[in-house]
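One protein chain omitted, others in place.
In this document, chain identifiers A, B and C correspond to the written order of the chains, with residue numbering beginning at 1 in each.
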Amino acid sequence: MKAARLYEYDPDLKGTEFVRLEDVPEPRIEEPDDVIVRVGGAGLCRTDIHVIQGLWDEALVVEPPYVLGHENAGWVEEVGSGVRHLSPGEAVAVLPGLSCGLCRACRRGVDNLCETLVWIGIQKDGGFAELVRARERNLIRLPNGLTPRDAAPYADAGLTAYHAAKRAAAVVPPDGTAVILGVGGLGHAAIQALRALSPARIVAVDISEVARQLAEDLGVEEVVDGSDSPVERVHDLTQGKGADVVLDFVAEGDVPAQAVAMLRPGGTCLVVGYGGTLEVPTMDLLTEKRIIGNIGGTSAEMLELIALAGRGTIRLEIQEFPLDRINEAIADLRDLRIRGRAVLVP
Amino acid sequence: MKAARLYEYDPDLKGTEFVRLEDVPEPRIEEPDDVIVRVGGAGLCRTDIHVIQGLWDEALVVEPPYVLGHENAGWVEEVGSGVRHLSPGEAVAVLPGLSCGLCRACRRGVDNLCETLVWIGIQKDGGFAELVRARERNLIRLPNGLTPRDAAPYADAGLTAYHAAKRAAAVVPPDGTAVILGVGGLGHAAIQALRALSPARIVAVDISEVARQLAEDLGVEEVVDGSDSPVERVHDLTQGKGADVVLDFVAEGDVPAQAVAMLRPGGTCLVVGYGGTLEVPTMDLLTEKRIIGNIGGTSAEMLELIALAGRGTIRLEIQEFPLDRINEAIADLRDLRIRGRAVLVP
Amino acid sequence: MKAARLYEYDPDLKGTEFVRLEDVPEPRIEEPDDVIVRVGGAGLCRTDIHVIQGLWDEALVVEPPYVLGHENAGWVEEVGSGVRHLSPGEAVAVLPGLSCGLCRACRRGVDNLCETLVWIGIQKDGGFAELVRARERNLIRLPNGLTPRDAAPYADAGLTAYHAAKRAAAVVPPDGTAVILGVGGLGHAAIQALRALSPARIVAVDISEVARQLAEDLGVEEVVDGSDSPVERVHDLTQGKGADVVLDFVAEGDVPAQAVAMLRPGGTCLVVGYGGTLEVPTMDLLTEKRIIGNIGGTSAEMLELIALAGRGTIRLEIQEFPLDRINEAIADLRDLRIRGRAVLVP
Partner (left out) sequence: MKAARLYEYDPDLKGTEFVRLEDVPEPRIEEPDDVIVRVGGAGLCRTDIHVIQGLWDEALVVEPPYVLGHENAGWVEEVGSGVRHLSPGEAVAVLPGLSCGLCRACRRGVDNLCETLVWIGIQKDGGFAELVRARERNLIRLPNGLTPRDAAPYADAGLTAYHAAKRAAAVVPPDGTAVILGVGGLGHAAIQALRALSPARIVAVDISEVARQLAEDLGVEEVVDGSDSPVERVHDLTQGKGADVVLDFVAEGDVPAQAVAMLRPGGTCLVVGYGGTLEVPTMDLLTEKRIIGNIGGTSAEMLELIALAGRGTIRLEIQEFPLDRINEAIADLRDLRIRGRAVLVP
């Protein structure tokens, strides 16, 4: 089958052929709960850029070459002998992290922290291909009206944003204020999720005018230019008290420190992005501020998100590329030319 | 192999051969996640009495004859091709409810409410036998020093009590009062679990002097005779305010109404037993009382409980019977001659 | 000043002069935290009907005659020497339950369960008058644009509905189903509050066509006739699983039993209305159903609700009556001729 494989890292992203399109053997059922999925769409993610740069090298247990693509949806092609609830032909989203279902974390319902999590498209062959192998646990059936192509970005960008937004909604009072730092793919999903889950006022912050426009189009109450004293602006907008919750989708440069500085006493900073370093004097924590890391979402949250997506409550904008043009899509993502999420279709 | 099978219901328990000991074919691996367990101990439960009486007839999907026994522990004998984490020879407790791991409830970590739960020993062959078939999801590895014989009662009585005690500990303030109604097998486990999880004062209520003695032996602060105005006694002991939480292990006769009447405003009644009817004027709920049903426990809670059992924090008293004498054990349970939990050993 | 006082109970509500309009002495500051409020509006509540019937006789600590009216808003007229945060002229809503601020419940933030709660308009003189005496703790400042006349119904109907809706939102998953039983004054507020707090699907049930029309006008997804097998309808609408949460604003006749029967395993019934009796076999609780009483709301919730009301998120419909026509308003309420909430204006 056709697949796009990574062969070597390109730290500066100066190349033009980041991955090679080639013919590879089709994946086969190897374990009883394996499921082969015919890919209908595979989202391209900033993490793919990081993988290509070699930033995740240490975490990888397989050596290149392998097939990238961790944000997939498609149709069940074939099921293993132990698969009980899925049949060929059904449309499904593919959760990127393969969880075991049996460890302490999985049994508690926090399978995004599974003790033996393996990432499809990062630690084993992914979905920039015609077929991808997953496990029954990681497949979520799609509702009528949501095609695999449209559903793909929910499997990672959507789920990560939803997970953080749900945590935000749990801590922001209905008359409180939530700040979204970074209105990109995740931020724009988080705004919609938070809007559905809470009547709290939303303040969106971004240094890009395009992103701020997107926030305004989504009906965000207050949109702030991130390069123009955002900490002061948030304090002004909250009568000097600060925000109840901040979702940091940037997490680089000055942003982590700004995020914590924007909080009211007892407020919560949800760190979703990664890259930078957070530095905070412990004396500043005497106001009971909370800093909480985030990774993906649970499979139970994916059930909720897919249901909300099917009803149109949360809509992710996509830009379709044929799989043949994947290197072009990667260059466009690198150069910030993608609007919404690039989705590759084999 | 040797097994004790139920052939027909005995509503009045007047017989002497409740189950028939006979030779039956050994269970075999049928699905990839099946595990055959060599039984080391199988607890005898009041629910077995109810099953023999035919009270669960409606809920049963298999017809007699079948093997009773839902509270089992033993050693892994053989594993299916999809079993990843267990090997022959390992000592395990067997959770009685077979959960799917994939429904909404299982994914959320509340697998005691699995949408397709099937009970071993009630809806399919159980552990009053030399071997029993379970699934990988339902097996919890035992720590060193805890034998299957001793571990068996934790699989149902212990887990149910622990589940309720954990909920109680979550709602009773550290300076509050918890009432245990019924100090039998479950009640005496719940006292120990609650003591481990909360410094709240415990009041134990029972109409039996033996049970009250057991409560005193466990160091319970206040022991009350259930036939002597227990509602008034609880109000007296709490300066007229009432209890923060009541765990009702009886749930028959006047007890459910007493349980609710003992509560302070905002207090919680955890109904664990079953049989009687609860009748409460809605006006009495204007004080924000809470009435909450309970069934078994989650597999994550079983991990916790088994760890606490291994450390000796919670100890269940057992009385061993060889499997050959099962009908005698059933008669003893019927006639209240069992101290602690009867455990059958093949 | 002018005030409407209750002199004697009228169990069958056959009279025409339920309360007497007369001249009474103005209330004065008696304790340092007392505040005299000039009434701008006082809502008429079904509980007033119950008080007039004598149903609350046992709970009353004052003897008639006294001034009814527990749902008030107005302007600060005079403050005691210990009042720190309010000044004459400020517009305020008056929480009906006078809480102490110092007991265990108040310190925990659940001041609707204050150990020494006293109800204005039920246990002491209320707001069907020109002036009413309250305490600083019980006054919530109104935002610009929300007049006391419009704000009055939030003090009891709005707050009670909001309190229950907030609890419902905490237990219904975003892709779940909430059922509202009774779309009257509270129910129609609860629908709006729940809509703001959760994207869960709402099913509204009422036996009155007018009420069902109101639910439809509010955009409720599914509206069910309460006299046409509502339990079956809810199960049909949820693929046989049942509702995640039911808010019972009726709590009379068959409704409490229907409410519990509608629940899925693990589901929650919030009992808000009162009058009838709940009867449930404890065996039916083995699915971990939860039955939870409700009374009013906390003062912290009132802060939230008033903020949402100021932003127009939750709108209560009112029908204004001059205080002189209070007996006419009471008759209209008795005869179900009020649309929304009747508010008396002195």
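General observations
As a working rule, a contact is a pair of C-beta atoms (placed from the backbone, for glycine too) under 8 Å apart; a residue touches a chain by one contact, two chains touch by 3 or more.
For clarity, every value in this text was computed on a predicted model and none was experimentally measured.
In the full assembly, the chain not pictured is in contact with A, B, C, by the touch criterion defined above. In the complete complex, the hidden chain is touched by one of A:M1, A:I49, A:L86 or A:L113, namely A:L113. Within the complete assembly, A:L278 is the residue of A:M1, A:I29, A:L278 or A:A331 that touches the hidden chain.
From the options B:V132, B:L197 or B:V224, the residue with contact to the chain not on display is B:L197. Take chain C: the residues that touch the chain left off the picture are 31-33, 80-82, 84-85, 100-102, 104, 107-111, 136-137, 298-300, 303. In the full complex, chain B makes contact with the omitted chain through residues 166, 173-175, 196-199, 303-304, 307-308, 311, 313. Listed by residue number, the positions of chain A touching the unshown chain are 104-105, 110, 112-113, 115, 173, 241, 251-252, 256, 265-266, 271, 273-295.
As a working rule, only the chains that are shown with their structure count from here on.
Think of each touching pair as a link: the shortest run of links from chain A to chain C has 1 of them.
Top-ranked chain pair, ordered by C-beta pairs in contact, is B-C.
Of all residue numbers used at the contact between chain B and chain C, over half are used by both chains, marking a mostly same-residue interface. Measuring from the averaged C-alpha position of chain A to that of chain C gives a distance of 42 Å.
Per-chain CA centroids place chain B at a distance of 41 Å from chain C.
Under the contact definition stated at the top, the residues of chain A that touch 2 or more other chains are 303.
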